[in-house]
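Yeah, one chain of the complex is gone here, protein chain that is, but the others are all in their spots.
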Amino acid sequence: MPAQYVDVVVFLVLAGTFPLITLAFGYLLRPKNPAPLKRGIYECGEIPVGEARIRFDIRYYVFALLFVVFDVEAVFIYPWGVLFRELGWYGFVVMMLFIEVLVVGLIYAYRKGALRWA
Amino acid sequence: MPTLPIVGEVDTAVLVAQLIFLLPELILAVTGTVIVAISPLLRGRERPLVFVAATGVLAAFAGLGPSVGGAGEVLARMLVLDGTSTFFRPVFMLGALIVIGLSPDYLARRQVPAGEFYALVLFATVGIMLMASTHELLMLYLGLELASISGYVLAGMLRSDARSQEASIKLFLIGAMGSAVLLFGLSLVYGITGSTNLVEIGHALTGGAAATFRPALLAATMFLVAGFGFKMAAVPFHMYVPDAYEGAPTPVAAFLSVGLEGAAFAAAIRVFVTGLGIIQPNWAAVFAVLALATMTLGNVTALLQQNVKRMMAYSSIAQAGYILVGLAVATDRGISAMLYYVLAYTVMNLGAWAALIYLSHNGQSEELADFAGLGRRAPLVAWALTFCFLSLIGIPPTAGFFGKFLLFSAAVDAGLFWLAVAMAVNSVISLGYYWNVVRAMFMEEPATEEPLKASPVFGLGFTLAVLGTLLIGLGAAPFFRLVSAAVVTLP
Partner (left out) sequence: MTGLQIAFLALSAVMLFAAWKVVTSDIIVHAALWMVLSFVAVAGIFLTLHAEFLFAVQLLVYAGAITALVIFAIMLSDIRELRGEGEPAGAGLGRRVRRLVSRRLGLAPAAVAVGFAAVMYSVYRATPWPGLPPGDPAPSTLAIGRELFGTYVVPFELASIVLLVAMVGAIVLTLREGGREKEEKRP
């Protein structure tokens, strides 16, 4: 692996040890006073009701899929951005065609009410 | 007009000029996209979209003009215009056109979203056309995925029918598995040859390279045969087909059985003959065994079916077995016979499926009992179906007869006498289950005398399929010339 990754490794090691050190300090310094309420599930001060494993609305799926699609688009846009000047108008048209097809999909999703929660 | 840049090794000015060769696919894709965009606005008045879709396919036929005559590899070697692509592209468009014509009554009755249906059929057609007209493995794979994913969605379009959902899931899981196996094989080929272009791959394997890399090459061949086997519905990769075709909306089953299977054969011809032609004895033997197993198991199991839709699924497995004979023979004659058979199969199989669609949109189910007395209630449909069955069996002077005859003589020619005999025996077996339907139609009493109805659009689609079966059989000579000119030659 090229030498520049040594920096990355050092960074990863530091990033990994830092939370461990902070937690260790906290463990050593804090008063220990366990109570049953403290072991409960934290839900913004509310007492949790029911199970966490409920069935979610199917619409989440459409959102997740749209996210995947536009994530892939973002991946393709990255090398396009790097090459933007070299490609010029040709590259612009190529990318706009690509995006246009996806936008048709987005309009379709919108008109079908797939993006609506009401 | 700004000048177009040279990107990498590609002069984009040439690329843009060559887009004219991609005109049919572009027209189909644009039509599909337009349908996707406008269908939510129509709100239940989606029936006229059938004309938009059909117009798109007809325009795409016209768009073939510049490609006729061939120009070799164009569009940065992504598209190849040779006899094979000139042959397959219109065949697949014809299949799509017939399916589109057969669908509107069914879609209305079963509340299938019509806009999405037509759009996905058009997109899938783009995919299968590209599969048949490229030397580039990446294009082949993308075309396959485009067609397959459209197929998974189409199969699940009967939202309230659990069997349709099952069909979709089965197609998806097995299809994804098949694609993965195929991709693994392709990656091995790339690893050996360092190219994703089939012509380059063929060159790279000459001069002793095939012997040097033999172990990996054989492993790759095994994966490719299995991967294509899934898509062709060849035994033993066929398990999902009957459930998938039975559950899917009937027009979708018809489309999958001719479109996706046909494209798998077209792509297999390119990969095996053009790319791996040098190890032909290895794969041809495997295909011979697959052909025998596929036609025999398909026909014997079809005999046992009471549901005609399921019977047709096994029948299409059996037909895939006949087509595989072409790859088993793998001579020029074998391949050209295969092309002719794919054409014949497209029209005769769609004609037979059309009768099922007809019953279904008249509110009947697809059990054998529902065919009782069809000869009295809808004589035209009954006779047309009988004709298509005759063609599927291979009785002269139908298209199916000439297709089988060509495959048969090619097999005898190549010394595969046992395979030719198996074909003949299988044709006799297939007589049994087709006869069951014909007997029910003409010799059994109908439950009611109420005549059945169909719209003119359906009539057009049906006529196109039946007329095609008749014409390709009666006027076989020009089609013979077409397929012998279209064949990709072995190295």
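Of note:
Each chain carries a letter (A and B) given by its place in the written order, and its residues are counted from 1.
Everything that follows uses one rule, which is that a contact is a pair of C-beta atoms (placed from the backbone, for glycine too) under 8 Å apart; a residue touches a chain by one contact, two chains touch by 3 or more.
As the structure is a computational prediction, the values presented were derived from the model and not from experiment.
For the chain excluded from display, the touched partners among the shown chains of the whole complex are A, B. Against the chain not shown here, chain A presents residues 1, 5, 53, 55-69, 71-76, 78-80, 82-83, 87, 90-91, 94, 97-99, 101-102, 104-106, 108-109, 111-114, 116, 118.
Mapped onto chain B, the footprint of the missing chain covers residues 7-10, 12, 15, 22, 29, 32-33, 36, 40, 43, 75-79, 113, 116, 119-120, 123, 126, 130, 136, 138-139, 142-143, 145-146, 149-150, 152-153, 156-157, 159, 168, 190-195, 212-216, 218-219.
By our rule, only the chains that are shown with their structure count from here on.
Chain B has its Cα centroid 41 Å from the Cα centroid of chain A. Across the complex, chain B is touched by residues 83, 86-91, 101, 104-105, 107-108, 111-112 of chain A. Those residues of chain B lying in contact with chain A across their complex are 2, 4-5, 7, 12, 16, 33, 36-37, 39-41.
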